[in-house]
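Part of the complex only, each chain left as placed.
Labels run A and B following the written order; every chain starts at residue 1.
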Amino acid sequence: MEMVPLKLVTIVAEPVLEEQLTTELKRLGARGYTVTETRGEGSRGIRASELPGESIRIETVVSAEVADRLLAHVAKQYFPNYAVIAYVSTVEVVRGEKYV
Amino acid sequence: MGEILRQNLLSPVALAFALGVVTKLIRSEFSLPKDIYTALSVYLLFALGLKGGVELAHAGAAAIAWPAAATLLLGCITPLTAYATLRRLGKFSIADSAGIAAHYGSVSAVTYIAAQTFVKGMGAEPEGYMPTLLTLLESPGIHIALAIGAMKTAAPDRDTRSVLHEVLTGRTMVLLVGGLVIGLLMGEKNWQSIAPFYDSKGAVFKGALTLFILEMGIVAGSRLGDLKKVGPFLLGFGIFMPIVHGALGAWLGTLAGLSVGGATMLGAMAASASYIAAPPAVRITLPEANPTYYLTASLAITFPFNILFGIPIYFQVARWLHG
């Protein structure tokens, strides 16, 4: 199995941001993403939607460079006012060249 | 008034709402699944639209002109009064004031339905074209309040046009406007074939309404804890602003020629605060506005107030205005 080491960026955010976030991450270089509906609790306790506690988790497999760009963008644009958490890990991807 | 109030508080709508609130007060985990809640609102909105369209076909364009003008006027006035009150008297930030104003400038469809149920129960049959007015009041107030916010704060680098697009093509508008057009086109005979399912007089509508309101009570109840976070001013605002807007709506409606039932409903619409279309629009365009303020005011203060006390008050006002 030829595997390519890439970055898996995970962003948990308010549902209202889904469209914006996915549009922006494609613009910043991601080739795809996966969205899961979740619920959670954080330190800020912002309950910004009608039905409290719901969030979305966006995961995207990208190159290290794109990962940096994404995280910098999220930190600057969304951290100040929105309930968001973002982290990155390294994964080995099958046919990973597709996602670079 | 006392008797009317009592009757309203013992209506299935008020009692279902109370049960929802109590559910949260006893810290029960129970709530309707989100998709069911969505489905109920889809059904209620579509039913309103369809019936409104059928009635619109009966009413002439002339009949609706003045009420429509009054409604649009309310859509322009109410966000401004709300904004001014919050900013000047309440000393709220620009973003918070504009964010809350966007909610009070728009309309809550459930409050509309509760008002309809109430006036019909009182024997004051409203005009059939009221859903058209509901549609007209949905978005102007949001746009005006967000425009104020955008002008007065540093312009955000988000695409405001896409937000306006979302408001105009949201669930509420699609189903109300779509329902209106279908109702207009399909004709009386087709309506009769589906009326038992969609007519607000029918069993399905009333049953769906109680279940929906039960969940609204749970949602409102889950925000009761935030009441102490929003401070006394917003608490008072959430009660007195509706009374002012409600009286204004009943008065403009009466001037525009609406019956007692119609004027009451226009009052309730003006008095109500949106909690479906406005929150996401405000969240995206005014990130600094505190969601706890606008959601608590809209859901946990104004909505219950209108359902339980406001509507009977606007009804009394409308009756008094009609002499």
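By definition in this document, contacts are C-beta pairs under 8 Å (C-beta built on N, C-alpha and C of every residue); 3 or more make two chains touch, one makes a residue touch a chain.
All values derive from a computational prediction rather than experimental measurement.
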Formula for the entire assembly, written in the chain labels shown: A x3, B x3
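Just so we're on the same page, only the chains that are shown with their structure count from here on.
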Chain A and chain B: spacing of chain centres that average the CA atoms, whole Å: 35
Of chain B, residues touching chain A in the complex: 34, 37, 158, 162, 219, 222-223, 226, 275-276, 279-280, 283-284, 287-288, 291-292, 295, 299
In the complex, chain A residues that touch chain B: 14, 16-17, 19-20, 46-52, 54, 80-82
